[in-house]
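Removed from the display is one protein chain of the complex; every other protein chain stays in position.
So, subunit A:
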Amino acid sequence: FFKKKKNQFFFKKKNKSGIKNGNNESNYLDDSISVGVIFVYIRSSGSSKSSSDGDNDLKACKKCWSNPTEVSNPSLSRSKETDERLTATELSYQLTLEEVISKRNGFELFASHLVKELSLENILFLMEYMQLKHFVTIHLQSYVTDMGYQVPICPTLVKKYLSPHLVQASLPTSTSWAICLDMFRYLYTQYIVSTSMALLNLSYNSSNTITRQMTELKHNSTIHALQPLIIAFDIAAKDVMGLLKIDPFCRFQLSPECIRYCEELI
């Protein structure tokens, strides 16, 4: 269920962008859509029993957010520590965030952990930014000297939720660049602007560098703006990774879900 909804989330949005972009329309990235989907995503992954009768999304979502215990898996009971469990515990010590998100089920497990803790925006930003980078790699590679920082999110997941329209090889450069710009604008309004719904916990340096780059676009929106944009967003991506590592990931490692994940790894 969780997975299905998530597919919808990424697909819906990217697909929408893909189709409209084919027509070269620029304002396809309607905030309300994506914010809506984030909420749907959170709600659906949060709890399976919250009724999906099309009731006020926010209300239901709020309910689920405020009762995170409902999310935890009930089948989990504190079993006696077997040998296997002990080694799984040891393994969970040594896991790194990079290792976890580079595997498909690890990524999903960690994302659902963030849902419980209400900090999903962090990993969503990284995911969408990596999708953007993937798009750039396909269509605009020759205009970039340095692709910069890569968050090692499971590549199949990154590709999976990109609309096929966006991946097809035959886009003219001008269209690709227009799409790419729109993606940047979307990330900016969705995560960086102080009024955005999914605002990130960024330092002034990170957010200001991006703001400066985005304002610069008003004067110069040629493809030469691509490299500086990547540099600016990379700072934020590193910031977000650092935050995830230092706070939520430490709790994730202690969670029963993570131990079970390690058991499976063994």
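For this structure, a couple of remarks:
The criterion applied here is as follows: a residue touches a chain if its C-beta (ideal position, glycine included) is under 8 Å from a C-beta of that chain, and two chains touch if they have at least 3 such contacts; residues count from 1.
Note that in this section contacts and distances are computed from a predicted model.
Candidate names were "CMP/dCMP-type deaminase domain-containing protein", "Putative mitochondrial ribosomal protein L15", "Guanine nucleotide-binding protein alpha-3 subunit" or "Glucosidase 2 subunit beta", and the UniProt protein name of the unshown chain is "Guanine nucleotide-binding protein alpha-3 subunit".
Among A:199, A:226 or A:265, only A:199 touches the chain left out of the display.
Remark: the residues of subunit A touching the chain excluded from display are 1, 47-49, 62, 65-70, 72, 74-75, 89, 92-93, 96, 114, 117-119, 121-122, 194, 197, 199-205, 207-209, 211-213, 215-216, 219-220, 228, 231-232, 235, 238, 241-248, 250-251, 253-254.
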